[in-house]
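So, subunit A:
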Amino acid sequence: ACGGSGGGTTASTAPSSGAASEAPQEGALKVGLAFDVGGRGDKSFNDAAYAGLEKAKTDLKAEIKELSPAGDGSNRGDLLRQLADAGYNPIIGVGFAYGEDIKKAATEYPEIQFAVVDSASNAPNVTGLLFAEEQGSYLAGVAAATKAKSGHVGFVGGVENDLIKKFEAGFVAGVKSVKKDAKIDIKYLTPDGDFSGFKAPDKGKVAAEKMFQDGAEIVYHASGDSGLGVFQAAAAAKKKAIGVDSDQRLTVKEADLQSVIMTSMIKRVDVGVFEFIKAFQGGAKGGSNVTYDLKVDGVGLATTGGEVDDIKTEIDAAREKIVSGEIQVPSKP
Partner candidate 1 sequence: MPAGLYRALLTLAGAVVAIVLAIAISSVAILAAGANPGDAFAAFFNFGETTRAVVNSITTMLNRAVPLFIAGLAVAVGFRMNLFNIGVEGQYRLAAVVAAFVGSTFVAPAWVQIPVIIVVAAAVGGLYALIPAVMKVGRGVNEVISTIMLNYIAINLAAFLVRGPFVGPRPAGQLTISTPQLPESAWFPNLNFIFEMFGLPAPRGGGLWGFLVVAILLGIGLWIVLERTRFGFDIKASGLNASAALASGVNPKKMVISAMVLSGAIAGLIGLPEILGSTHAYNTNFTPGLGFLGIAVALLGRNKPAGIAIAALLFAFLDRAQGPLQFANVPPSVIVIMQGVIVLLVVIFNEITSRMALRSEERRAARRLGTDKPVEVAA
Partner candidate 2 sequence: MSSDTLAPARPAVELEGITKRFPGVVANHDIRLAIQPGTVHAICGENGAGKSTLMKILYGMQKPDEGQIRVNGTDVTFRSPSDAINVGIGMVHQHFMLADNLTVLENIVLGAEPKRAGRLDVARARKRIKELAEAHGLRVDPDRLVEDLGVGDRQRVEILKVLYRGARILILDEPTAVLVPQEVEELFDNLRELKAEGLTVIFISHKLDEVLGIADAITVIRRGTTVASLPRSEISSARQLAELMVGSELPTPETRESTVTETVALKVDGLSMESDGFRPVPKGTSIRLYADKLKAEGKRLLLDDVSFEIHKGEILGIAGVEGNGQSELIEAIMGIRQAHGGISLAGQDISAWSTLKRRESGIGYIPEDRHRQGLLLEASLWENRVLGHQTQKPARSGIWINRRAARADTQRIIREYDVRTPGADTLALALSGGNQQKLIVGREMSGEPAFLIAAHPTRGVDVGAQAAIWDHLRDARAAGLAVLLISADLDELIGLSDTLHVIYRGRLVARLDPSDVTPERLGGYMTGAITATEEM
């Protein structure tokens, strides 16, 4: 994990590994990374992780290897072991689904350092790379509520699992902080365990259409590829949407859709991954979590397109309060 040393990306809950810090790792740095289902090239979460890995390659001269799991995700544990057997250290699992598998692999390979994105540390040589999605979503909520004159907004979640519910919780809190009586439509596309909700743009479109027809002005989505449908519904209704994970105004290539993406809640998985590798190189050990929150810009709001520039003060104020701890953002709806 990242030692408490300087730099703007220090995690707020610094791991207590400073004391145990050893000499920097010797020899070549071989970093292995296992993606979640969807794999590299998903233009989202997995790609963000890969960006961090690639930065490690250029900046830290790391040798890297990334593996995607089978379509049913049945071989996550095997991928970790194959990377370990091939001499990679550290090894990163992307996605909370790796939680259990990392724990097992970590006990089997105590000499190797692991990290898991979105799940807490559960072994001495595992670092949990957590993100305060609720904080970022809170800001998105603030932006949406401030911008929506009627106070009617919406949220489309891909799969009804606890991760996505964090987005919902933060967003709702953010909206309510601006307008107590705001109306928030919430819709999930599939139940937990059925990940097709992240791949169903048609359903995303229907859900968002309904919200816009009912009067919602801005819809925030956390639904992977289904978000495309949300953007289209927004474009058709001439209303706005908020993207997620990356700055979608940049990653979405269609001009007509770019213009409806008012802002995006950015989750810097790339930063998390890179910082972890860097800290590893510095000799850090796992066993604790690093939370990437607003304080360290682990999450945030995108400003591309300048649509939220006019409410910068409100957003900054909210950010200040969260960073200072004045506002505690709930992570469960």
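Behind the choice of candidates: all candidates are chains of the complex that A comes from, given by their letters.
Here is the rule we go by: contacts are C-beta pairs under 8 Å (C-beta built on N, C-alpha and C of every residue); 3 or more make two chains touch, one makes a residue touch a chain; residues count from 1.
Since the model is a prediction, treat every value here as computed from it, not as a measurement.
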| item | value |
| --- | --- |
| Candidate from this complex that touches subunit A, chosen among 1 or 2 | 1 |
| Footprint of candidate 1 on subunit A - complex, ascending | 65-79, 81-83, 85-86, 96-97, 99-100, 104-105, 108-109, 118-122, 128, 130, 160-163, 191-194, 289 |
